[in-house]
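The other protein chains are all here in position, but one chain of the complex has been omitted.
Let's look at chain A:
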């Protein structure tokens, strides 16, 4: 019976559901995991790299630097879970909007304003006939002068929200409950970027497995000052392999210690 309401995206089922939108959400919960953590001195995004084939030509921008991370503007980056091709189309929209805003107002686009635009684009395909919705969720990390560092998610239904920490993609339920436990409740005690990166690594290690802590398998990006000392130049950029390796080592030691104490 339900098939009658599957075919048209824009038709409610008798139970009041939009199946195509729900299927899109379901598809994303099997995509490679991404998570974001808001820190006192920046925002960190982390994602699982799925395509590890030796045959990949790693000179390309997409395949080497990033499978799931995209720069929208200097001060905003995003992580993608879902159909990469759909994500590309939306990212072009986001980049265009960011540059148009800069051209009109001579100032970088506020993060939420941009997220809202992308959410609106997604929403339109859950309503207007004949086309399928965008099968992609985003995590947006950014900085603006109004609210400082910010982290948002956006899903295929057109919903978006601001978060202190959030995971999307595979294992997102387990990862989110872990983030809820580990993220400090006191708003004064926000994690530093260093702690945030370690927390991200720990969540991956616990929800997938310890072997994921490998610079080949995880990618980390962040929005923070390029030079932590000057606090100027807040940019979206990749976390270097060296920095990642040392963070991973620390987390591995911590987890080994924890399991050691449990055993004794």
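Operating definition for what follows: a residue touches a chain if its C-beta (ideal position, glycine included) is under 8 Å from a C-beta of that chain, and two chains touch if they have at least 3 such contacts; residues count from 1.
Everything below uses one rule, namely that contacts and distances are computed from a predicted model.
According to its UniProt record, the chain left out of view corresponds to "Proteasome subunit beta" among "Hym1 protein", "Autophagy protein 5", "Proteasome subunit beta" or "NADH:ubiquinone reductase (H(+)-translocating)". Only one of A:48, A:73, A:112 or A:219 touches the absent chain when the whole complex is considered: A:112.
When you scan A:146, A:180 or A:253 for touch with the missing chain, the hit is A:146.
Although one chain is not drawn, its touching partners on chain A can still be listed: residues 103-107, 110, 112-113, 116, 146.
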